[in-house]
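If you scroll down you'll find the structure; I have some questions about it.
Of the protein chains in this complex, one is absent; all others appear in place.
By letter and in written order, the chains are A, B and C; residue numbering begins at 1 in each of them.
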Amino acid sequence: MSTVQAETARAVDSGHRESAVLEARGLVREYGPVVAVDGIDLSLDAGEFLTIFGPNGAGKSSLLGMLGGAMRPSRGTVRIRGAELSYSDVGWRNRVGILSHRGFLYARLTAEENLRFYGRLFGLSDLDERVSARLDRVGLSDRAGFQVRHLSHGMRQRLALARALLHDPDVVLLDEPYTGLDPSAAQVLRTVLEELRDGERTVVMVTHDLRQGLQLATRVAIQVAGRFAWERSAEAIDTNGFESVYHRVVERT
Amino acid sequence: MSLYLRQIGAIVRKDLLLELRSRERMTSMAAFAVLAGVLFSFSIDTATVRPQDVAAGLVWMTLVFGGLLGVGRTFHLEAQDGAFQGVLTSPAPKDAVFLAKTFANFVMLYLVSLLVLAVFALFFGLDVGQNLRWVVFVLGLGSLGFVALGTLFAAVATGTSMGETLLPVLVFPLLVPMVVYGVGSTDRLIAGRPLAEVEGNIRMLGAFALAAVAAGAALFRFVVED
Amino acid sequence: MRAIKILSTLGVVLLALSALSAVGLAQEMENLPQASDLARQSLRPYWHVFAAYTIAIVLIGGWAVSIARRLRAVEERLLD
Partner (left out) sequence: MLTLLGLAGLIFLFYLSFFWVSTEIRQGIAQRIFYVHVPAAWTAFLAFGISALCSGVYLWLRDDRLDRAAMAAAEGGLVFATIMLTTGPLWGKIAWGTYWTWEPRLTLTLLLWFIYLGYFMVRSSTEDPEKGKRFAAVVAIVGALDIPFIHLSVIWFRSLHPEPVVVKPEGPSLPGDMLTTLFTGLAVFTVLFLGLFLFRYALEGLRAEADLRARRSAA
């Protein structure tokens, strides 16, 4: 227990840089008597890809919610490029893209209409080209005129991905993006995420899928009971032995 | 500013388009209006009461109950697939979201209220002819006030475990003044009284609608915050 | 703990007071003119006054007692 905490503390210290794109300090989120997130610090540079694993109820979604401005922290601060963000900050929402296992899509709008709608909310000017380029990128050009309810789950998820990245966010937050994806959709997602990482974006992903989670990560954390119980840079991780590491950390904490 | 208006426009367009495609809410509200007209017709003993005398009150009650039916579902459609979360995490200000949702609801309810008026004119033999424009205007103000409060509290009710069943408890006490002013002016306009007699009522109705919209726009962000 | 005692006392005394108001009522009734039929007819106001005061007392006392009970529950939780 104590060694794990010490390691975590060191990892956090070494992660603290002034140039950090996304930085969180002492984030806490309480729901009445329940503490979902219990003091998390993190600091991520451009091009970093943090994967967070953890059992159900560890507060992973709450953490993402706070980073993405969907949820007001009970305590603590979030900064993007050094600028402290408040919950009512509109500019924040321009810099963050959120993709959850739910698509945030309207079933009775077509794929194109969904993207256009969100594009208008984000105040994007070059909507026509942008929408068609994104649809093309996720392989849905031929389905642009289909209502979302007529699309398969995999297609919806790809469309949701296009929606989340429509405004070219600096920071991309992913909550269980692989849930229920067919192999080809998972492949599209993986390629897009890889491009994001290599294109100097900052990505935070929450997932249960150990294999998919490790594939792209530059850093890995295991969240248990609202805290990072374990954190490493990806190079230091033995991919094959990770599963036993995970179980050990979760059980010990 | 123009971005603000564009954002409002986007949400309004999206809401109306969705309604046009699903027709869920309009259908239920319209069916309710017609059926209420039928039931009310049978609930009045024409030997003792002249239907025209009570019609104004019934029009407003139909509007309130029918409106609750549609407005209460405002955020249900949004909640499917978490779409409303997408709207809330977009840079659109919360008051813009509220104004847009209110406006879209207003368009729907206003259409229904005109239908209600037509239905009651038909079933109760109302002669609205001479003050028609003003009756239509009064119904518009009423719909606006109702929709503003309804949208705000629909968001509250959707966030609770009781859901829509909570909505009437929250909204009805607040709607009393609207009903008083609305019925007061509609009643007299239908009876062919001069406009001057109801000017005060209409002004109060307008003030009520304005206050409701302003309060909703100011408070909505506290309701949808997570 | 003191708070609970105060509140409980208050509640109990208030409830006892409702009995007192009955005494007050009786007192007033003795002052009535003894024209028996008339008196019976005008008994209703007395009854209403009595009911009103009782309601006031019972509600306030009930509130006090309920606060006291909840206070006790919370203090037990805190002592655990």
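Everything that follows uses one rule, which is that a contact is a pair of C-beta atoms (placed from the backbone, for glycine too) under 8 Å apart; a residue touches a chain by one contact, two chains touch by 3 or more.
Remember, it's a predicted structure, so these values are computed and weren't measured experimentally.
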- request: Counting contacts across the entire complex, name the shown chains the missing chain touches.
  value: A, B, C
Field: Residues in subunit C touching the chain absent from view
entry: 3, 6-7, 10, 13-14, 17, 20-21, 24-25, 27-28, 42, 44-46, 48-49, 51-53, 55-57, 59-60, 62-64, 67, 70-71, 74-75, 77-78
Contacts of subunit B with the absent chain, listed as residue ranges: 149, 152, 156, 159-162, 166, 169-170, 172-174, 176-178, 180-181, 184, 200-201, 204, 207-208, 211, 215, 219, 222-223, 225-226
Message: On subunit A, where is the contact patch with the chain that was removed from view?
response: 30-35, 38, 74, 225-226
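Quick note on the criterion: only the chains that are shown with their structure count from here on.
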Message: Taking the mean of the CA coordinates per chain, how far is subunit A from subunit B in Å?
response: 40
Field: Inter-centroid spacing, subunit C versus subunit B (mean Cα positions, whole Å)
entry: 46
Message: On a C-alpha centroid basis, what's the spacing between subunit A and subunit C, in Å?
response: 61
Partner subunit B, residues of subunit A touching it in the complex: 65, 68-72, 87-88, 90-91, 93-94, 96, 98, 100, 102-109, 113, 117-118, 120-123, 147, 163
- line: Within the complex, subunit A is touched by subunit B residues 3, 6-7, 9-11, 13-14, 17-18, 21-22, 80-83, 85-93, 221, 225-226
